[in-house]
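Selected chains only, in their assembly positions.
By written order: A and B. Residues from 1 in each chain.
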Amino acid sequence: MFGILLETVRKKAPLIHNITNYVTVNDCANILLACGASPIMADDMEEAEEITSICGGLNINIGTLNGNTIPSMFAAGKKANALNHPVVLDPVGVGASKLRTQTAHRLVDEVKFAVIRGNISEIKALASGTGTTRGVDADISDAVTDETLAGVVEFAREFAKKTGAVITVTGAIDIVADKSRAYCIRNGHPMMSRITGTGCQLSALIAAYVTASPERPLESAAAAVCAMGLCGELAYARMSSLDGNSSYRNYIIDAVCNLTGDALERGAKYEMR
Amino acid sequence: MFGILLETVRKKAPLIHNITNYVTVNDCANILLACGASPIMADDMEEAEEITSICGGLNINIGTLNGNTIPSMFAAGKKANALNHPVVLDPVGVGASKLRTQTAHRLVDEVKFAVIRGNISEIKALASGTGTTRGVDADISDAVTDETLAGVVEFAREFAKKTGAVITVTGAIDIVADKSRAYCIRNGHPMMSRITGTGCQLSALIAAYVTASPERPLESAAAAVCAMGLCGELAYARMSSLDGNSSYRNYIIDAVCNLTGDALERGAKYEMR
């Protein structure tokens, strides 16, 4: 199943409109190309709706949001909704400032998202106003462990029910949930958190998968999460003693570029809850 | 000839002002340093003309144009014209939105460009309003092949005549034309299209070459196109089975860093039309 979803991205080569931060934007573009999709970045209000219209999906990331780009996020999001294009939200750092929190809440209120992806602190801040974000990283007290997993799955399902979006909580264990089912995914490597923007890259990858297979948002998001985690494992296995986080970043994108449907099927590690 | 042009860049180390997109800007800066030039990025209206004045050439790329940077493009472009500095235009995604199309058309009307570089769909959209851009990629129906080559060369020459710019159309076969002569270049590798911003990087490289040798804009642009394509070949030859588009990006810039005039002379593959 996941293998077919990967191959569908390569076959359809979906064009993804990204309104995203300037920190990790190059990596997001390269990972979209790596997986077989095609990126376009455009954040000016004058063209946001029009660019969304020629694309198949939209990826909104609030990482370096500002007064010029926020209106474009809303305009593009609503346009994508009207056109029935999948929209992904990455609420980077929600909870870290009023601007991020209010913008993210308003986005969830006014735009229908196919998938929302964040770390546990971000998703908590988005869902309830609680959760303590530590800048753009998850707070340790929020960490998803085997002990807390059942509760987090329940929380993700509830938030999925409320928003209609597939909720993707990434961390040591990743959870991808709609209102009734949840994938608990154990791919990935801790070293991934030493690279800026692996979360942003994953959100872009999810946008590619869900745009290629919009009828299966839960499975598409789960496949993308497994693909990213598996590539994190493959890339880590490739590291020499001199390599660090910068080479690791390249190796992960390289692995996404080379990943086959068969390898994804074999390497995906998840259980359903 | 191309070898001397390359060495002239290394000798003169031209300072290039870039008003460019935030997606590929780091790669543009590094490729300028790789070839022996020096980059400065500055896009605020308050300093655009002044920064252009201290530089030798200007590279305008509309990849993530916005209401703040568009006026700077015009101001810097006109200032560069007044100072007789070469100006390069990369009309990224022209045809994909009214904002891009109108801005690019106005730029061509109001600024004199030494070189305009784009894929065939972009150059068609710029020249005539026809051509179907697929986001920032060329439309397949526009592809330059041996069958369509003669027609595209004629089209490029006509557009060169109309604008006074060297027209550079990049794709499987690259065409670099002024009103009377055209280089048809067969360097490069298809994998280059899997990296974000190889086009943007090439436009920056062209700006370096044409600024170092402003009396030879046609040959300078052609030398830069051959250099980029040759480096794409050299970088591809270096790839291991685990490497993908991210390492390939690094290897291309590395190859530009190491390229000698002799290697460029030997490796350039082109015919004149």
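Note that in this section a residue touches a chain if its C-beta (ideal position, glycine included) is under 8 Å from a C-beta of that chain, and two chains touch if they have at least 3 such contacts.
These figures come from a predicted structure and were not determined experimentally.
**Student:** Count every copy of the one sequence in the whole complex, not only the 2 placed here.
**Tutor:** When the whole complex is considered, it contains 3 copies.
Definition applied: only the chains that are shown with their structure count from here on.
**Student:** Counting in whole Å, what is the centre-to-centre distance of chain A and chain B, each centre being its mean C-alpha position?
**Tutor:** 33
**Student:** Using the touch rule from the top, collect the residues of chain A that touch chain B in their complex.
**Tutor:** 15, 22, 25-26, 29-30, 33-34, 38-47, 50-51, 54-55, 68, 238, 249-258
**Student:** Quick one: which bits of chain B touch chain A in the complex? Just the residue numbers, please.
**Tutor:** Residues 21-24, 26-27, 63-68, 93, 96-100, 134-137, 194-197, 241-247, 249-250 of chain B touch chain A in their complex.
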